[in-house]
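Input: one structure, supplied below.
Note that one protein chain is taken out, while the other chains of the complex remain in position.
First chain written, first letter: the chains are A, B and C, and each begins at residue 1.
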Amino acid sequence: MAFISSGYNPDKPMENRISDIGPRHFSEYLPPVIKKNFGKWDYHEILEPGVLCHTAESGDKVYTVRCATARLMSITHLREICDIADKYCGGHLRFTTRNNVEFIVDDKQVALDLKTFLNDQKFEGGSFKFPVGGTGAGVTNIVHTQGWVHCHTPATDASGTVKATMDVVFDDFTDMKLPAPVRISMACCLNMCGAVHCSDIAILGIHRKPPLIDHEYLDNLCEIPLAIAACPTGAIRPSKIELDGETYKTVAIKEERCMFCGNCYTMCPSLPLADTEGDGIALMVGGKISNRITKPAFSKVVVPFIPNEPPRWPTMTKVLKKILDTYAEDANKYERLGDWANRIGWERFFEKCELEFSSHLIDDFRDPAYYTWRQTTQFKW
Amino acid sequence: MAFISSGYNPDKPMENRISDIGPRHFSEYLPPVIKKNFGKWDYHEILEPGVLCHTAESGDKVYTVRCATARLMSITHLREICDIADKYCGGHLRFTTRNNVEFIVDDKQVALDLKTFLNDQKFEGGSFKFPVGGTGAGVTNIVHTQGWVHCHTPATDASGTVKATMDVVFDDFTDMKLPAPVRISMACCLNMCGAVHCSDIAILGIHRKPPLIDHEYLDNLCEIPLAIAACPTGAIRPSKIELDGETYKTVAIKEERCMFCGNCYTMCPSLPLADTEGDGIALMVGGKISNRITKPAFSKVVVPFIPNEPPRWPTMTKVLKKILDTYAEDANKYERLGDWANRIGWERFFEKCELEFSSHLIDDFRDPAYYTWRQTTQFKW
Amino acid sequence: MAKHKTPLLDQLESGPWPSFVSDIKQEAASRAKNEKGLDYQIAVDCPDDLLGVLELSYSDGETHWKHGGIVGIFGYGGGVIGRYCDQPEMFPGVAHFHTMRVAQPMGMWYNTGFLRNLMDIWDLRGSGLTNMHGATGDIILLGTSTPQLEEIYWEMTHGMDVDLGGSGSNLRTPASCMGMSRCEYACYDTQELCYNLTMEYQDELHRPAFPYKFKFKFDGCPNGCVAAIARSDLGFLGTFKGPIKIDQEVVAAYVGGEIAPNAGAHSGRDWGKFDIQSEVVDNCPSKCLSYEDGKLIMDHKECVRCMHCINTMPQALKIGDERGVSIFCGAKAPILDGPQMGSLLIPFMEVNKDDDYQSIKDLIENIWDWWMEEGKNRERIGETMKRLGFAALANAAGVEADPRHVQEPRHNPYIFWKAEEVEGGWERDIADFRKRHQR
Partner (left out) sequence: MAKHKTPLLDQLESGPWPSFVSDIKQEAASRAKNEKGLDYQIAVDCPDDLLGVLELSYSDGETHWKHGGIVGIFGYGGGVIGRYCDQPEMFPGVAHFHTMRVAQPMGMWYNTGFLRNLMDIWDLRGSGLTNMHGATGDIILLGTSTPQLEEIYWEMTHGMDVDLGGSGSNLRTPASCMGMSRCEYACYDTQELCYNLTMEYQDELHRPAFPYKFKFKFDGCPNGCVAAIARSDLGFLGTFKGPIKIDQEVVAAYVGGEIAPNAGAHSGRDWGKFDIQSEVVDNCPSKCLSYEDGKLIMDHKECVRCMHCINTMPQALKIGDERGVSIFCGAKAPILDGPQMGSLLIPFMEVNKDDDYQSIKDLIENIWDWWMEEGKNRERIGETMKRLGFAALANAAGVEADPRHVQEPRHNPYIFWKAEEVEGGWERDIADFRKRHQR
């Protein structure tokens, strides 16, 4: 390999440097019909799963075909997407906030043809490349994170758990037969980059062993006071240790105070948590973001731990599917998963979803925990 | 006065001492018809305000006439109550959990006559002695505390604020024209002996000046560590002071951290808070205890401060009456005050009751405060 | 003639509500007259002085009572609240003015004999002023001097067979609603259980051994007439399991307007004709009711027993047959951490008099053991629960985790796993880890 310079001169980094230019302005990329009717849309229809029609006040109609991506995508794949956009959409496309691709056309038949075309494309391994769906009262793409593909703190993989899950709930992606949208999110550690704290169903990687302490290197690699300050439970204190006659400044951890959040590891690489047996998945449910009917709500932990079972996490997907199916069967139209659980009562939720309740599900973190306990005689047998 | 001995011998306190005998057994005091039908009541009716009729499975009927007391009562008054009970009720009576007296008779006409009789009895000053009422969807007696009559920490008087309030809402005591019961409670300091934290309307004495420090005496009268530990905000620390050349161990208070709870004063008499201008009343509303329809709920502060205006606290009673009347007019049948406010929204509550909203009403005490802020676009203009 | 001028207090004599000022004045007058010729054991004019000191507070807006000293009766750590006036020269009659808390009979049923006896003692040896009752439930005898405490106690115990109530870091005087004595909703005998536990725990009531105060209250049903869920460290609320019993004919009578809804509780206003749909069905919090073809249909399994339908049609609807208590732990007023209601610890427990309520007592003792072990000084059990977590209490109480313990599961994933729950335990070796993961 020969180094190919872009023109950048490392000795004069400021020479001809361009900075602080931000993103490109979106208006450059709007398809003409979108530009023309910008801010003047009248209503929309979902013609079939994955196919939307928006009608403007001008009477113009625009058709959107939405299809899934794995989010982790290669440039080969992206170029294929571009080819499709060039062929069908005058070179325009967009991504949704949940990692789907939207192809926009102005003819209904073209949209339906495109849907067929997209559904025909497969990877060599057999999976769909561009399955169409993700609209209306169904499951759409999963917002997720890096996992074992690229992060240092994960307690599970992201792309794999997402693939395993979506394979199992695929018909809810391609059809709209749920009572309301179900948003599944995934985060591989408690940092929750997938912002799973407000999702109908959340897949969350969790650690269960306190950090190991790499005493010999800790003081070199970390600012000890920052590691101490990072701990929400105050489990960490400064300490000293003798190793082979040498004294090292390090930290000590009150293990019974640790709840495995990993925040100390974020500050200090000498405090790794990862562990084959300790790590796995918690499932949370009942969060939402929209203000429709009910207020936005936090997700709640309903399964405290499921071991990592790569590559397909069968226990996790089974439990998740059971929850989804039970909801689908039992909830009212328009009722989000959490609203359903609130209505029937969480005691019924556990019963109907055949989930075990354990003390781990009772909040014990700080004062607000109290507000999740039950201060009424109203409950169900 | 000559000391009259009961028989107690101070030199031999254990001689013939009787202890740990507890209360008398209630069954000694049940009227015969009550005893006969104990646990076998079938249903009740409120014949008119203050007059209840309970029917037993046996068909027996018992009539109860309920009347108010000031709770702070003299033995002269109590003897008068006994006279009435002897005359009408075979010597039986009871007190309710809200300081009313109940006279129980087994004939309806006697009950009605008794009601008339009770309503005819007046104190010399002109007030009723035994006004009948306090049943059903009305205001009943106020649970309250000692105030300036007998406590060391009050920020207001109890008996006086109660008298002033009940005079103003008297017709809601003698009639049942509210949407649901309205329970008013009163406590003269944040210790809340009136347990006003779950009342439809709560009158609460509050301080607003940080404790004075009686440096010279503090160390003699208090355990300094206990006073320090008592402060929920950590405002107190140990300190020393020079006075006239002598050094005293004492405490220092970070005044801007003080929220005037008085807990330090409870532990240490050298930290008094009372102050003519600083002390007064906060009004809280919307609490409840019953599990009927909705869950029990905490009272919420809606007026942060009203100055003490003895003897009749006209500003306080005016505001309270406005709240009560607005509720009475606007709420649905069976709807408790807090449920009404929740339904219409607290923004409407303030508007309709013509109350000012201020930052003092926004919770800022510890983590749970967050849960009272608004995390939704759902609100009213 | 009044001893002190009380122009402010005098204004509280008018108005309809019973005036405590008029009443204190009548007591002052009665003592001054002394028709029975008593040799009053404390200052005859203490009611006058009480009015005097109160008038002073009314004019300067500050209390004139000092911090209580430690007074009491021999062998007891509670039952008396010491109280001294901070202007003893101006008001000598109330210079020492202690309160005594007397154990009330459960449900506050009395006969006049009991009351008259007590009044006689208090006439001679106290201020002649009382509270009927204190906020915890005691009979409050308001104001006497230190030397009279033992005398009064002696006369009460010897002459009246009644004891003092609680104060201090003790079990406080338990209280119950009237329950079975006159209420059709009572799911268990509140008064008997309250009495039995009060007797069982006399030692805890009189001798401080707890981190702080501890209160029991007993409600016969979810209506909560003694406020157990708000005002007791351990609150017992009656509940039931079987279906609510419905007499459809009587329902029809309500619908037809023959019987006033809610026993007539709303009769002061014209609310229009009773509408079972909007008044009952729509208000049901579990939405398990419907009214079809003149019948009230209930999906019993989904009912949360809020009492609304029963309260509204008490002649037609009756509580279910399998009855017991739900037990709530931790209620208290706001100091220190903010207000707390009791949190559901036991969804259902039988109330079994035949075995002397043994299972309830076992539970109580487990809870106390835990709190006495873990609780800090002046920490209510509600605060200990908050600090150590609900599960710690449940565990100590021997209760299995149940979804009924929560309104909803936790929002945060901050679970305190224990080493023994985790495969392979917590013992790990950094050298081993570094074999798999370079620095």
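The rule is short, and it goes like this: a contact is a pair of C-beta atoms (placed from the backbone, for glycine too) under 8 Å apart; a residue touches a chain by one contact, two chains touch by 3 or more.
Since the model is a prediction, treat every value here as computed from it, not as a measurement.
Undergrad: For the chain that does not appear here, which of the shown chains does it touch in the whole complex?
TA: A, B, C
Undergrad: Return the single residue from B:Met284, B:Ile306, B:Val319 or B:Leu337 that touches the missing chain.
TA: Of the listed residues, the one touching the omitted chain is B:Met284.
Undergrad: Of B:Asn16, B:Thr116 or B:Gln375, which sits in contact with the chain we cannot see?
TA: B:Gln375
Undergrad: What is the set of chain B residues that contact the non-displayed chain in the whole complex?
TA: 190, 197, 204, 206, 208-210, 212-215, 217, 221, 232, 255-261, 269, 272, 274-275, 277-278, 282, 284, 286, 298-302, 304-305, 307, 341-347, 349-351, 357-365, 367, 369-381
Undergrad: Mind pulling the chain C residues that touch the left-out chain?
TA: 60, 62, 64, 66, 86-88, 334, 338-339, 411-414, 436-439
The criterion applied here is as follows: only the chains that are shown with their structure count from here on.
Undergrad: Determine, using the mean of C-alpha atoms as each chain's centre, which chain is farthest from chain C.
TA: Greatest centre separation from chain C goes to chain A.
Undergrad: Which chains are joined by the largest number of contacting C-beta pairs?
TA: B-C
Undergrad: Find the geometric centre of each of chain A and chain C from their Cα atoms only, then give the gap between the two centres in Å, rounded to an integer.
TA: So the centre of chain A lies 48 Å away from the centre of chain C.
Undergrad: How many angstrom lie between the CA centroids of chain B and chain C, rounded to a whole number?
TA: 12
Undergrad: Determine the centre-to-centre distance between chain A and chain B, using the mean Cα coordinates as centres, and give it in whole Å.
TA: Distance between chain centres: 51 Å.
Undergrad: Chain C: which residues touch two or more other chains?
TA: As it turns out, chain C has residues touching two or more other chains at 222, 229, 237, 285, 305-306, 337-338, 341.
Undergrad: Where in chain A do residues touch two or more of the other chains?
TA: Each of 367, 370-371, 375-378 in chain A touches at least two other chains.
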